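For this view, one protein chain was removed and the others were kept in their places.
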Amino acid sequence: MRKQLMKGNEAIVRSAILAGCRAFYGYPITPASEIAEDAALYMPQAGGVFLQAESEVAAMNMIYGAASAGVRSMSASSGPGISLMQEGISYMAGAELPCVIADITRGGPGLGNIAAEQGDYHQVVKGGGHGNYRTIVLAPHSVQEMADLTALAFELADRYRNPVVVLADGFIGQMMEPVEFPQTAVAPHTPAYAVTGTEETRGNLITSLHLDIDDMEAHQGKMEAKYRQAEEHEVRAEELHTEDAEIVLVGYGIMGRILKAVAAEARADGLKVGVLRPITLYPFPKLHLKRLAKSAKVFIVVEMSNGQMVEDVRLALNGARPVEFYSRVGGNVPSHDEVLKFVRGQARRHLPEMLRERECAANV
Amino acid sequence: MRKQLMKGNEAIVRSAILAGCRAFYGYPITPASEIAEDAALYMPQAGGVFLQAESEVAAMNMIYGAASAGVRSMSASSGPGISLMQEGISYMAGAELPCVIADITRGGPGLGNIAAEQGDYHQVVKGGGHGNYRTIVLAPHSVQEMADLTALAFELADRYRNPVVVLADGFIGQMMEPVEFPQTAVAPHTPAYAVTGTEETRGNLITSLHLDIDDMEAHQGKMEAKYRQAEEHEVRAEELHTEDAEIVLVGYGIMGRILKAVAAEARADGLKVGVLRPITLYPFPKLHLKRLAKSAKVFIVVEMSNGQMVEDVRLALNGARPVEFYSRVGGNVPSHDEVLKFVRGQARRHLPEMLRERECAANV
Amino acid sequence: MRKQLMKGNEAIVRSAILAGCRAFYGYPITPASEIAEDAALYMPQAGGVFLQAESEVAAMNMIYGAASAGVRSMSASSGPGISLMQEGISYMAGAELPCVIADITRGGPGLGNIAAEQGDYHQVVKGGGHGNYRTIVLAPHSVQEMADLTALAFELADRYRNPVVVLADGFIGQMMEPVEFPQTAVAPHTPAYAVTGTEETRGNLITSLHLDIDDMEAHQGKMEAKYRQAEEHEVRAEELHTEDAEIVLVGYGIMGRILKAVAAEARADGLKVGVLRPITLYPFPKLHLKRLAKSAKVFIVVEMSNGQMVEDVRLALNGARPVEFYSRVGGNVPSHDEVLKFVRGQARRHLPEMLRERECAANV
Partner (left out) sequence: MRKQLMKGNEAIVRSAILAGCRAFYGYPITPASEIAEDAALYMPQAGGVFLQAESEVAAMNMIYGAASAGVRSMSASSGPGISLMQEGISYMAGAELPCVIADITRGGPGLGNIAAEQGDYHQVVKGGGHGNYRTIVLAPHSVQEMADLTALAFELADRYRNPVVVLADGFIGQMMEPVEFPQTAVAPHTPAYAVTGTEETRGNLITSLHLDIDDMEAHQGKMEAKYRQAEEHEVRAEELHTEDAEIVLVGYGIMGRILKAVAAEARADGLKVGVLRPITLYPFPKLHLKRLAKSAKVFIVVEMSNGQMVEDVRLALNGARPVEFYSRVGGNVPSHDEVLKFVRGQARRHLPEMLRERECAANV
């Protein structure tokens, strides 16, 4: 199949349908609206359902219903809409139901603006809903990954019977790049736990209610076991020049792209800089960080937030190495130049000897 | 004023009215329902408004309106309802509006059960809504504190123009203890930013919308400055036997009570055990922990969750000392005995010399 | 008290508060929005509650609650909002709860436009909600009547424990006229059936549920008895020149004003024309019509609808006299001239002898 040029938001829908998704419930919001628009167009063509619900609260509950019936289902929204989905997400995790939610972030709390930000990390990764549960979170940094990670999201959602979030931002949602889809499509199939209205599925029980406290504890133990398994098997991250890196830049999504360019330039400049780009935000690549901490001297986290993923980096390193933080918010994206300047500053501070070596080499 | 015997949930309402709160919007849910019930009874008597909204989404938006008009307002709920409030909380933080929300937690994700748990820490403390914002979080461990911290919550909400959450659980909400209220009541007054429908307030603008990205960044900068100020001035924690503690137990709310009893018994048993009970969960008592890390050898966090506050303890200590974790979930509360056993186990592991000393002393 | 110049919509709110109304729940809609606006301003000043609900469905259910607690309550809206209230109105009638709803009509079905029309007669007078019930309907034709009939509406609502609608249109809602209010205000008082949360009212039951069919029939019998009583005692209509009228014009609200001017001119022209302006649309002035049918030769109904009140006129006359119908819709108001022309045409058709007499008199 030849590559097709399309927006990240479009790639999500195409990939979802190829992954066997047959139900989309949602409500449009900038910068996620193309997802609803394309779902409205293509879902019916694939024999699926598109429905614009009266609110994101309703959409999420419809997904609960569709997922209970064994249909691969998804929604998409941005900040305010994702907030409205938190109750439903908690219910789905509690009832062990799979679904995929694309969160194409916008800026600021409240109404904010429609520019790209990464201020929803805590909400999405730590759990904006109530109770002990996690959502698996995938963070694409290109249109190709919008497609690939959406497909993966449906696989993981089913494998762990848990909601999975594809967390991107307006840049990745709106930008166009060539993308390649798999040659084969996943045929919709009904899992054994589904309640489909037939005699055979009458005994299936889908619920998040566990009135007995020991039952509830056992149920959460089962959920935790799944999360431990995901932490063992599903961690994904991209590394660049990390083999000999003394400075490791950490950033996800659109920041990952910028950091890779910054690292290349810093390298050209003689600084041993590498990049760790988490692809799964939960489970977080803790072991990657611990491994890199053996050689790297300092970690620099760059986020478009008030400092959220940086906590997970610090938790992973647990004081083994210093962790510095740089950010812009409100829709301002840290530019290549300002990040590079920050990296040099931190190099001077933490690695004076590296700079000296570089200067010596330069003087030769 | 003599002490009155009452439930924690009742104390919240009495205290709120004395603190000048004159609007309650909410929807009943176990184990928070007495708050709505008492608000329905007492708010009108105080010339205030009680309204049972059609959902927690609606309730939160009503609070947005009342707070915009300068009225001290509150709601109360438990897990599922708090999830439904996340959009509104983010809007209020973004629009710099004060309000108080009592979260009397129940068990599990989804419907779960009505037993006490501490699984909503991430949601409440890290931010369940979208965007870069924080809520101040107060965690009472007695009926008296339900009253005192509710009063404080209204003060902090106004001082920082930000939502404040009183995070308790079903035990503290339902249990009865004698409680003393202040002799004087706060008279409702209208802040200068309020929009009250008068000519003078016509120019006031309350919004979370900042379309320009530099405006948005500046606004978030202003919010962050408030949060830094709160982190400097508003941290509260209770310490017990920490002066010479080699083992510091950390727990909040109902766990704090249990840990104090455990510490007393461990002390009697010759173990140098102290307790740190965070009263503010945000801002978190990081400096307390850093100070204690100078002398203490190990920290033991006990939570009724899958491990949430423990992350804040680890972030504060940043690897300076080992942090151990013990928990029960689903409504099971770690008992005095099982915590004591865990403490002894950790003492053996981390402090063999302390145990030896104790044994020597015992042998004398 | 001196007369005050104000809009009809404003007069409703002032009158409501003087009538002891202390709760307004609603949602703004043109051309009724000034009612919500003024209620927001004045209700709190009178110690009452104003609340903008999240929809008219919610507003009506809040009124159900307030009325159950014995508070005189009201809402206001226009077509689409009134449609959304139908479920709640049926519930209130069934539970025998009083309330007042101001319906300031707009044009067309659906979104239509914001011009004045009388196309909601069937909805309001015959019952847009489900089941056997009626609402008392008052139709003011001046700002003074907006005040007077609102006060009456609260009296009738309490007397019959049933919803009462004040049905006006954008003209009467928006136009300004001097209006005089009563010197004394009705003090809010709590009726015996109210459920106020006290020990004494614990036994009160407010419900529209009657599972047993004989109970249900008995309950409806009781309701019908009330409606018969209202039909006997509460009929109100204005008559002009009806003593010797051979042609009776029938119209309500803004049409009543126009018909009175038409009648005056027709009289000047030698036609014996009178006007019957129903003030209560339910109960409908059937006996007035029957009495007039003894002398009048033809009735002309003029409505800004597709023919709705005309059915009640025909039902009342039951074939005793011909009933002609003239209307404009969409926001077009039948003008003085076009109505006069229609009247002359009908006179020629039904009363050739009257015209001959007039011509003879003119020839003298």
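Note that the chains are named A, B and C in the order they appear, and that numbering of residues resets to 1 at the start of each chain.
By our rule, a contact is a pair of C-beta atoms (placed from the backbone, for glycine too) under 8 Å apart; a residue touches a chain by one contact, two chains touch by 3 or more.
Computed from a predicted model, the values in this text were never measured in an experiment.
Chemist: List the neighbours, among the chains on screen, of the chain that has been left out.
Modeler: Looking at the complete complex, the unshown chain comes into contact with A, C.
Chemist: Of the residues listed, C:Gly47, C:Pro109 or C:Pro352, which one is in contact with the missing chain?
Modeler: C:Pro109
Chemist: Can you say which of C:Gly127, C:Gly173, C:Gly251 or C:Gly274 touches the chain missing from this structure?
Modeler: C:Gly127
Chemist: Considering the whole complex, not just the chains shown, which residues of subunit A touch the missing one?
Modeler: 40-41, 47, 49, 51-54, 57-58, 61-62, 65, 197
Chemist: Which parts of subunit C are in contact with the chain that was left out?
Modeler: Those residues of subunit C that touch the unshown chain are 55, 57, 78-80, 82-84, 86-87, 90-95, 105, 107-115, 117, 119-120, 122-123, 126-133, 207-221, 223-224, 305-306, 308, 311, 314-315, 317-320, 328-332.
We take it that only the chains that are shown with their structure count from here on.
Chemist: Could you work out which chain's C-alpha centre is the most distant one from the centre of subunit A?
Modeler: Ranked by distance of C-alpha centres from subunit A, the top chain is C.
Chemist: Given a C-alpha superposition of subunit B onto subunit C, how large is the rotation in degrees, taken in steps of 5?
Modeler: C-alpha superposition angle, subunit B on subunit C: 180 degrees.
Chemist: Calculate how many whole Å lie between the centre of subunit B and the centre of subunit C, each centre taken as the average of the chain's C-alpha atoms.
Modeler: The mean C-alpha positions of subunit B and subunit C differ by 53 Å.
Chemist: Using the touch rule from the top of the page, what residues of subunit C touch 2 or more other chains?
Modeler: none
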